[in-house]
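The complex is shown incomplete by one protein chain, all other protein chains being positioned as in the whole.
After this line comes chain A, so read on.
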Amino acid sequence: MSLATLLVLADGRLPAGGHAHSGGLEAAVAAGRVRDVGDLGGFLRGRLHTTGLVSAAFAAGACARTGDFRDLDRGLDARTPSPALRRASRAQGRALLRAGRAMWSLPELGREPHHPVALGALAAAAGLGPREAAVAAAHGTVSGPAGAAVRLLGLDPYAVHALLARLAPEIDRIAADAAARTDDPVDDLPAAGAPLLDLGAELHATWEVRLFAS
């Protein structure tokens, strides 16, 4: 396993469309639920233990496969009640495939797989294991909105990165758990949800002017 390859895959500068998604933060900011660093800390922790937990499990599962990702893809559909969030996940999966195809030799994944499925398949193609795929997935679910918060609210970037550093041990734990469950049936994988993220995403999708795609 190459640590440097993991850094390439998890780099926020990877041209895979992530910069245009706020992970629900833009909607939460507009609703007045996230106004400062303290609010953001709660938002990120909640996101890590819902979206992050599910994404890590499915990225690890996809990484452990050699082909046929359809049941994982359907499993994520079932865990994503918001149509806007399903579209956002598939758009980011498609963008990640575009980046991945330029770097590694990928299996057949369809045109728009869910993002965690694409991420797991990319990790495998890069020679990484399920744990690394899960780390990248869980980290991505919080680093994206953290960056969006710096841009939307003008928060102190050092304070925001301090939040991410404090979440790192939890990300590692979540990734280790995900990597231990790659043989579980898809139906048994985590299904944690965040109704406010779902509702916020649906409202956000109706806005006439928005800065982030989701």
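In this section, contacts are C-beta pairs under 8 Å (C-beta built on N, C-alpha and C of every residue); 3 or more make two chains touch, one makes a residue touch a chain; residues count from 1.
By definition in this document, contacts and distances are computed from a predicted model.
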Chain not displayed: protein name in its UniProt record ("PP2C family protein-serine/threonine phosphatase", "Electron transfer flavoprotein subunit beta", "Cytochrome bo(3) ubiquinol oxidase subunit 4" or "Urease accessory protein UreG"): "Urease accessory protein UreG"
Selected residue (touches chain absent from view) among A:S22, A:S55 or A:T182: A:S22
Omitted-chain contact residue, chosen from A:A62, A:A99, A:A118 or A:A178: A:A99
Positions on chain A contacted by the hidden chain, ascending: 13-22, 91, 94-95, 98-99, 148, 151-152, 208-213
